[in-house]
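Encoded as structure tokens, here's the structure I'll be asking about.
In this view, the complex is presented without one of its protein chains, the others remaining in place.
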Amino acid sequence: MIQFPEESKMYEERGFAARVGFGENPALLIIDFIKGFTDTECPLGSNLDVQVENTAKLLRIFREKSLPVHFTTTAYDPEMISAGIFVKKVPSLAHLKLGSKWVEIDERLKPQNGEVVWIKHYASAFFGTSLSSALLAKRIDTLLITGCTTSGCVRASAVDACQHGFRTMVVRDCVGDRSNYAHEANLFDLNAKYADVVSLEEAIEYLSKLSK
Amino acid sequence: MIQFPEESKMYEERGFAARVGFGENPALLIIDFIKGFTDTECPLGSNLDVQVENTAKLLRIFREKSLPVHFTTTAYDPEMISAGIFVKKVPSLAHLKLGSKWVEIDERLKPQNGEVVWIKHYASAFFGTSLSSALLAKRIDTLLITGCTTSGCVRASAVDACQHGFRTMVVRDCVGDRSNYAHEANLFDLNAKYADVVSLEEAIEYLSKLSK
Amino acid sequence: MIQFPEESKMYEERGFAARVGFGENPALLIIDFIKGFTDTECPLGSNLDVQVENTAKLLRIFREKSLPVHFTTTAYDPEMISAGIFVKKVPSLAHLKLGSKWVEIDERLKPQNGEVVWIKHYASAFFGTSLSSALLAKRIDTLLITGCTTSGCVRASAVDACQHGFRTMVVRDCVGDRSNYAHEANLFDLNAKYADVVSLEEAIEYLSKLSK
Partner (left out) sequence: MIQFPEESKMYEERGFAARVGFGENPALLIIDFIKGFTDTECPLGSNLDVQVENTAKLLRIFREKSLPVHFTTTAYDPEMISAGIFVKKVPSLAHLKLGSKWVEIDERLKPQNGEVVWIKHYASAFFGTSLSSALLAKRIDTLLITGCTTSGCVRASAVDACQHGFRTMVVRDCVGDRSNYAHEANLFDLNAKYADVVSLEEAIEYLSKLSK
């Protein structure tokens, strides 16, 4: 775990990085744990076995408690029109076509009935989806975020979760990146400004104490 | 065609209902001409044959000129979680499940390669989709809107098209509603405040003069 | 009160126009009761005294109970750049400049400390504002909507309130329009598809029964 002691001190002195705290009504948001990202055979993939397995632990608890679970995938039309300008920057997004195996959720986390898989086209799970509306309609106030990559879709989704008004919890042990360095740098930024970065242990403890 | 002479006069005197005018770079937006709405066997359906056939004429021109075409459908997960609070108001939305034939585009307008079908969950084609981003990335400035229903998804989409910054053209002969009265009342509001309501003839003439 | 018996019957038979019902945590949303709309000296204005006074009654109850109140105004920069394409359709929006008296909230409803006045540029109170985020952060689930005009900003805001996931209550006696006909036609559409249209009496009764 890389640390940034100088920046940490600076942020604390200036009134950043407070603790938002968990709320009363959580949902689990699993960002882009799709085969294209968790299978190293895809050019976009990397080994995220530990993070997937940690997410599976959290998922089990959400299911046991009948708490809501939301997944995202990134998937495009054949001509990549739905990828807008993004595909000009990241041409390899073209691997993520609707119907391809790469856009399916990792088997170890296979969605069940009652769990929505949101198809998104950009980094944020909230951009161009109605995820926020579905959460609001169920009065969710807290999101536990897992998935990949920390420096890409997880970061963008966590920033947007805060912007939309949710208590945003990024579960450190359940999010991963192609670069360990980018992973740590982004967790640091997120914890300073948008989200509480929590351990899997803390997340489990919170869930165990929920009345329902 | 129902008219509202008193309101028309009032709006003109007060600086409403000006003409926006067509731009340089149009796209066709076909709202929810899905089997559930165009087939009278579905409780949500009504006879919109004329409007579908008029839309087919416009679609042919867009294809001949290789101009962009976008479709929308409304389709939900099995548990209707993606329908948020909307399904409480309109319980019959539950007919529109992903995988059902009702959410497929009407055969007479069958989408071709290069034409995107956007899945939406609410009335507006822009709400919870990234349609606007895809249009912006292609520098579209003008939307010709067809589809159904005039008082529902067409109205909401046309208001949002204006809000997003597009020259919004609602093609009168290509939009329909379960109620003729609601159709006319909504076209009137749209033309006063958000969109130019144009005839199919005007739309065809515009397209014939486009340089490309 | 104009009625639409044929359409009412049709909507009921087809599974529209159900009752959403009030929730637990309401906010009052007062749309564009600004001097430019409630003072007949402004070309955009009309006599909405009854609706303003009815809204004042509701406002008094919200304040007594320390429940949240949100206002909107529509106001633009001097060059109308923030009005986007909208000002091409409605040139008289140019009366609504930041700093002008027309964009101030009607004196009879003067905002108090703790009540936010959201500046919007389009019809919907949600479009281009972060109103939804502020409501979500306070766990609001129900919006009581008042203001003007029924066929313009009230309709667009109510559609968007539903799209964002709120139980949307349009208070019939507290919303008004330049045209009585447009008022009724839009209330009818709203009640069929997006919102519960309720009387002032119903709204007051609901508030009186709230535990807090």
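Chains here go by letter, A, B and C, matching the order in which they are written, and residues are numbered from 1 within each.
By definition in this document, a residue touches a chain if its C-beta (ideal position, glycine included) is under 8 Å from a C-beta of that chain, and two chains touch if they have at least 3 such contacts.
Keep in mind that this is a model prediction, so the values were computed, not measured.
*Asks:* Among A:32, A:173 or A:189, which one touches the chain that has been omitted from the display?
*Replies:* A:189
*Asks:* Of A:35, A:70 or A:167, which residue touches the hidden chain?
*Replies:* Checking each option in A:35, A:70 or A:167, the one touching the absent chain turns out to be A:167.
*Asks:* Write down which of A:26, A:68 or A:152 is the residue touching the left-out chain.
*Replies:* A:152
*Asks:* Touching the missing chain, which residues of subunit C?
*Replies:* Considering the whole complex, subunit C reaches the absent chain at 68, 77-79, 81-85, 113-114, 116, 118-122, 127-131, 133-134, 136-138.
*Asks:* Considering the whole complex rather than only what is displayed, give the residues of subunit B touching the chain that is not shown.
*Replies:* These residues touch the chain not displayed: 130, 132-137, 139, 141, 163-166.
*Asks:* Since one chain has been left out of the picture, which residues of subunit A touch it in the full complex?
*Replies:* Those residues of subunit A that touch the unshown chain are 4, 6-7, 10, 13-18, 20-21, 43-44, 84-86, 88-93, 122-124, 127-128, 151-152, 155-156, 159-160, 162-163, 165-168, 178-179, 181-182, 185-186, 188-189, 193-196.
We take it that only the chains that are shown with their structure count from here on.
*Asks:* So what's the Cα centroid distance for subunit B and subunit C, whole Å?
*Replies:* The answer is 25 Å.
*Asks:* For subunit A versus subunit B, what separation do you get between their C-alpha means, in angstrom?
*Replies:* Distance between chain centres: 34 Å.
*Asks:* Would you kindly tell me how far, in whole Å, the mean C-alpha position of subunit C lies from that of subunit A?
*Replies:* It comes to 35 Å between the two C-alpha centres.
*Asks:* Of all the residues in subunit A, which ones touch at least 2 other chains?
*Replies:* In subunit A, the residues touching two or more other chains are 130, 133-134, 136-137.
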